[in-house]
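Only one protein chain is missing from this complex, and each of the others stays in its spot.
We just call them A, B and C in the order they show up, numbering each chain from 1.
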Amino acid sequence: MLLFTASRALRAALTILFVMTFAFVVLRLSGDPALLIMSVDAPPEAIKAFREAWGLERPIWEQYLSYIGHAFTGDFGKSMRDGRPAIDLVMERVPATLAITLPALALKVGLGIPAGVYAALHRNSFADRMTMAVSVAGFTMPSFVLALLLVLLFSVNLGWLPASGADSPTYAILPIITLGASGAAIMARFTRSAMLEVLGQPYIRAASAKGVEWRRVISHHALPNAAIPTVTIIGFMIGSLVAGAVVVESVFAWPGIGRLLVSAVANRDLAVVQAILMVIATWMVLANFTVDMAYGWLDPRVRGTAAAH
Amino acid sequence: MAVRDALPAPLPTSGLSVIARRIARLPFAVSLATLWLALMVVVALGADLLLPYSITAFDLKARLSPPLFFGGTFAHPLGTDELGRDVLSRLIMSIRMSLLIALFGTLIAATLGTLLGILAAHFRRFVETLILMAIDFQASMPFMIIALSVLAFFGNSLPLFIGLMGFHSWERYARITRGLTLAANEQGYASAVRQLGAGPGRIYGRHVLPNIASTLIVSMTLTFPEIILLESGLSFLGLGVQPPLTSLGNMVGYGREYITRAPWIMLAPATVIVLTTLSISLLGDWVRDKLDPTLR
Amino acid sequence: MSMTLLEATGLRRHYQVRAGRGPFGAKAVLRAVDGVSLSLKPGRTLGLVGESGCGKSTTGKLVLGFIPPTAGTVRYRGTDMPPAGTPAWRALRPRMQMVYQDPLGALDRRLPVGVQIMEPLAIHGAKSPAEQRDRAAGVMAAVGLQMHQFDRYPHELSGGQRQRVVLARALMTEPDLLVCDEPISALDVSIQAQVVNLLLDLQDQMGIAYLFISHDLKVVRQVSHEVAVMYLGRIVEQGEAEDLFARPLHPYTRALVSAIPVLGPRRERLLLQGDPPNPVDVPSGCSFHTRCPFATAACRAETPALRTLPDGRQVACHRVEEPALQVAA
Partner (left out) sequence: MTAPLVEVTGLTVDFERDGRSSRAVDGVDLAIAPGEALGIVGESGSGKSVTWLAALGLLPARARVGGSVRIDKQQLIGAAPKVLEGVRGKRIAMIFQDPSSCLNPVHRIGWQLVEALKLHRGLDGAAAEAATLRLLDQVGIADARRRLGDFPHQLSGGLNQRVMIAMALAGEPDLLIADEPTTALDATIQAQILALLASIRRDTGMALVLISHDLGVVAENVNRVAVMYAGRLVEEAMGQDLFGAARHPYTQGLLAALPTLTGPRRRLAAIPGTVPEPGKAPPGCAFAPRCPLAEPRCQSEPPPVRHVGLMHRAACHLQIDVGVSAWNLPRAAE
C-alpha cells in the first residue's frame, strides 16, 4: 500500500513538472517572453529588469531551472493589467468558482448515479429509455446554449432568477443548474453502462446461484464493483471542475477563475494564464491522486499486493 | 476424406435490395438523424449557391426583423440581426465553417493518433513509453485549458485554430490503435501474417488498418461532435473563429447580446449545434451497436 | 535419411517482470523457457506436453525464430536462425509455418479466406495470380475444403473449417516444418478427430515434420512419434510416444499421465499436492521437488540434468533408477 501511494505521488509530481515544462516550451516558442508578458509598450528599463529577473540572457537550461524554481514558489510574474502578482489575482477568485462548482458536482453525482443505476436495473423499460434520451440531450447540448436557454426562460420570460452577476446567493442558482445538468447526464450514462457491464459478470450469476436475494446481489455484489469505474469519472469531473466553469462563468458574469482565464487569454495576460494553468494542473493532479487512492481502497486488485499467479 | 457440410444459403447479391432492406430496418430516430446530417452536408458543400445574401451585407431598413411566422417576411426567413444582416445567410456560412473545422480537426486527430498508436505498438520500448507519457499528459489535463493557454501564447489564426482542434482527443485514437495493434501482434491475425513472412507495410496497411478502421470510425463519431462543441464554446467566448469569419458558436455569442430583444439570432445557430451533435451521436451509437453486438 | 531438420540447443527465454506494481515494484525474472534442447527429423512429429505456463508455446515461437532467445541457438538444416524480421528470416518463412489454437483469431476477418490462403505466395511473390489460384485450389482440396468456400469470410465458416483454412495457408509454400500450437483445443470434441486425421494424412502425403504442442496427452500420443514433457520451462522427460505414456518414469510425467481421466477401468492415481510454483519464483534444485512425493534433500539442492537411460529414454530426475521409486510406482 505504501509503495502504491508513493508511486502515485511520484506520478502526480511528474505531471505537474510536465505542465510547467509545457508552459515553458510554449512560451519560448511563441516569441520573446519579456515582450509578450510585459507588452510591447512597456518601458525598456522595465523589460530589462524583467529579463534580468527571469534570467533571459542566461543559457536555456538555466532559464528552465530558474523558471521551475519561480513556479514552485508561486511566482509567475505580475499581471500586466493591474500590476499585482498573478497568483494573488487567481487565488482570490478560487472561492467564487468553488461556490458554484461544488454544488454542481453534488448535483451531478446525486442525480446521475441513481438515475444510471435505475436505468441499468430496468433495462429497456420506458424509464431507461427516457433517462438515456435526456442523457444524450445533456451530452450534446453545449453548456452555453443550455445557459442561455435557462436565462431566456427563468430570467427573461419568467423573471424569477437574475441572469448575470454575483450579488446574492440566488445568482448562483442558474450557473449551478447549468453545470450540474450536463454533468448529471454524462454521469447517468456512464453509471448505467458500468452497472450493465457488472451485471453481466459471472460472479453476479454465481451470487444468485448461491441463494443471495436479488436486492442484496445488487447492493452487495454489483454496486461495489460498478463503483470502481464510476469513481474514475467522478475524479475526472472533480479535476475538470474549473475547466467546465470557464464557459458558464463567462455567460453568467460570475467572478471565478474561469472568467478570469477568458479575459486573460483575450488580453494575452500571460502571467495570469500561467498562474491559472498551474493552479488547474495542481488541482487536477490532486484529484487524480485522490481517485487513485480511492481506487486502491475500492479495488483490491490494484492494491499492489504480491499476487499468487 | 469427405466432409459433408451444411451449406448456408447464399447471400442475396443484389446490392440495391440489400441497401433498401437496410434502410427499412433503420430506427426512426436514426433515419431523422441521417436526413439532418445529409442536409448539413449539402448546406456546407453548396453554401456559395445557397447563400441569399452576403454575410456582411447590411440591410439597415430591416434591422432585428423577426423570423418567418413570428412576424417576419420571406426576405429574411430567419430574421436579421442588429445591423440588418440576414441570419439565414450567416447561419449557412457558419455551418460550413463549423463543419469544416470539426472535419479537419477529427481527421488530424485520427491520423495523428493512429500513427502514434501504430508506432508505439510496432517499436515498443522507448518509443512506446514516450507516446504513453504523452497520452497520459493529454488525458490528465482538460483540453479546454490546454487550448486556452495555447491561444493565449500564440494568438489566434484560423490554421492554428484548426490544428489546435486536431490535438483534441488524438490520444483516444493512439490508445485504441495501440491496444488493438498489440492484441493483433501478440496472438492474432497480424502475428500470423508476420509469421508468413510479410513486412510491416503489408501487416499494417493490408491487415491491421482495415481491421481497426471500424473502431476508429466509431471513435470519429465521438470526436466530431466534441470538436463542434469545443469550437463553438471557444468561438462563443470570442476566442475561436474571429470576425469577419463566422461560426455557429460565434453567432450564439453575438446573439447573446440581443437575447431579450431578438432571441432568434442566438436560437437559430444554437438549434443547429444541438441537432447536429445529437444526430451524429445517435448515428454513432447505432453504428457502434451494429458493429459490436456485445455492447447491447 | 536421418539428417536433422531442426536443432535447438540450450534455448532460454527470460522476461523481466515486476513482482509489485508501479515503478518501485521489485524486478524479477520470469524463466518462461530455461534450457530446452530438441531436434526434429524430416517427416517426424515431436509432441510437446505440459500444463499452462510450462513454456511449451514459448518454445514453439523460439523454434520458429519468432521471438529471440535469451540464450541458446536454433539451427534449421544446419544454419543458424536469422533474427526475426530480417529479410533472411522472412525468406525462410515458406519453409516453416505455424498453426494456431484460435483459427478465428489467426485469420483476418475482413478478407475472404481464399485471398488469405494465397497470401504466402503473394508475399514471397513467385507466381502469377492464376498460378496462385490453382495452387490454392489444390491445397484446399487436400485439407478438405471446397472451392465454393474460397470467397467466404472466416466468420461464415465453422471452427473446424477455419482450422482447415489456417492449415491450407500454411501448406501453400510446401513447408518442411509445421509448429502446431494447441491446434485442436478450441474445437468441439466431434471435430477434433477430423483435424487430427487430417494432420496425420498430410504428414503421410507431404512428409512434413510437426512440432505438436498440446496439453491434451491423448491427442499428443495419437499424433507424435516422440514426446517431450515440460515442467516450469524445462524438459523433464522425453521418449517414444507409446512407450512414454505406457511407462512414464519421471514422477511428474507419472502424475500427469495418471491425472488424465479415461474411459476404461480406473487406474491408480498419483495425486499431486498444491499448485505449480510461480515461474517467477522457481524452486531451487529440481523445480518439481515442491510437489514430488519422492523428493529428497539432494533434489532440493541440485538441479538434475536430462540424462539418457540405456533404453533411450531421457529423464531429468535424480532418483529415477532407484528401486524404491520403481516400487512406489
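Keep this in mind: a contact is a pair of C-beta atoms (placed from the backbone, for glycine too) under 8 Å apart; a residue touches a chain by one contact, two chains touch by 3 or more.
Note that the structure is a prediction, hence the values are computed from the model and not measured.
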Of C:A126, C:A141, C:I260 or C:A298, the one touching the omitted chain in the full complex: C:I260
Given C:S128, C:S158 or C:T308, the one touching the chain that is not displayed: C:S158
Option touching the unshown chain, where C:V113, C:L232, C:L272 or C:C286 are the choices: C:L272
Interface with the unshown chain - residue positions in chain C: 51-52, 158-161, 188-194, 196-197, 200, 215, 217-219, 221-222, 242, 245-246, 255-264, 266, 269, 271-272, 275-276
Residues belonging to chain A that touch the chain removed from view: 201-203, 205-214, 220-221, 224-225, 228, 298-301, 305, 307-309
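What we mean here is this: only the chains that are shown with their structure count from here on.
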Two chains joined by the most C-beta pairs in contact, as defined above: A-B
Identity of the most central chain, Cα criterion: B
Chain whose mean Cα position lies farthest from chain C: A
Centroid spacing, where centroids are CA-atom means, of chain A and chain B in whole angstrom: 24
Contacting residues of chain B [partner chain A, same complex]: 133, 136-137, 140-142, 144-145, 148-155, 225, 229, 232-233, 236-239, 249, 252-253, 256, 259-260, 263, 266, 270, 273-274, 277-278, 281-282, 285
Contacting residues of chain B [partner chain C, same complex]: 1-3, 5, 7-8, 187-189, 191-199, 202, 207, 210-211
Complex contact set, residues of chain C against chain B: 64, 66, 90-94, 97-98, 100, 102, 105-111, 119-120, 123-124, 144, 146, 148, 156, 158, 161, 166, 169, 194, 197-198, 201
